[in-house]
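Data block below; observations after.
Heads up, one of the protein chains got dropped from this complex, but the rest are sitting where they should.
And now, chain A:
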């Protein structure tokens, strides 16, 4: 028990404000559970929302590797997501144009391989240049991928989309909704643990250096191009995995799912959660999706009905308002990165004096209150 609580205090909750943030999140969770138990919220609906949030969390984790770790500006989140979704749909749906009906594992594998390949293709000409080149190229890529899917009907079924995508692991003794929710939790756990290991390491440290000052990293002998390429590929692959998962969640996919709005939401999630922080990416995604999905039901509230205005289309406005609030009161996002990027196994013995691991960067609590230097 104490091991769990010390893990929580060292890895999840670093200071008083974070404790409050997690308290609020916990409260919402309790409310949702109560909602399900009392029959206000259908369990199927909630599980679907969990799967959806999980998918957005994966996308945010992917973008966080690119933008948060390495400072790479990628505006084609939706495209890599779409690549993953289409790989899964085309290979597994029996009535897709390819008509293969393969096992979902092959869809996921194809998503990984194809997204990695395209990421390298985009990275080669842009990552040696200034950062804005990737931004522009990725904007182009998003449109190109969408146009290809729309127009290459022979391969992609065009605007009619692909249906009949199989459920994942339907042999599990769970409902389909519970299975997908469990799978996304599993995917997030795997990705999160992977990222945690690579981030707090010399590798993550070089990326953090590149993000601040690429010339300095070069001057110290780091092949910044290779490091950026790795971050870009890893992030893109994670996005494609999220896409493949979505195909099996929604069981249908068409090109209209690849709208740039997805990219926008993921950027918001990462910034809101705290750029560079894995915890932040997950929480940011949950908050953004909660607002987006939650505001769907605004019109059902009696009080708002009496006002006679349609609030649901104003959802983007709510997201915008929230960002302004958070940036006003918590500039670095909800859960900004706190870790020193030092290989954890190496610091235990050699850390100087009695400094606790979390106190290594001047402990967040005191310095963010006392040293308000910005």
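Criterion: a contact is a pair of C-beta atoms (placed from the backbone, for glycine too) under 8 Å apart; a residue touches a chain by one contact, two chains touch by 3 or more; residues count from 1.
The rule we apply is simple: contacts and distances are computed from a predicted model.
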Looking at UniProt, which of "NifU family SUF system FeS assembly protein (IscU, nifU)", "Molybdopterin-dependent oxidoreductase", "Cysteine desulfurase" or "Probable branched-chain amino acid transport ATP-binding protein LivG" names the chain that isn't shown? "Probable branched-chain amino acid transport ATP-binding protein LivG"
Out of A:21, A:41, A:198 or A:290, which touches the unshown chain? A:198
If the hidden chain were put back, which of A:95, A:175, A:223 or A:331 would touch it? A:223
Only one of A:64, A:180 or A:209 touches the unshown chain, namely A:209
Residues in chain A touching the chain absent from view: 197-198, 201-203, 205-206, 208-209, 211-213, 215-224, 227, 230, 276, 337, 340-343, 345-347, 349-350, 352, 355, 359-362, 367, 371, 373
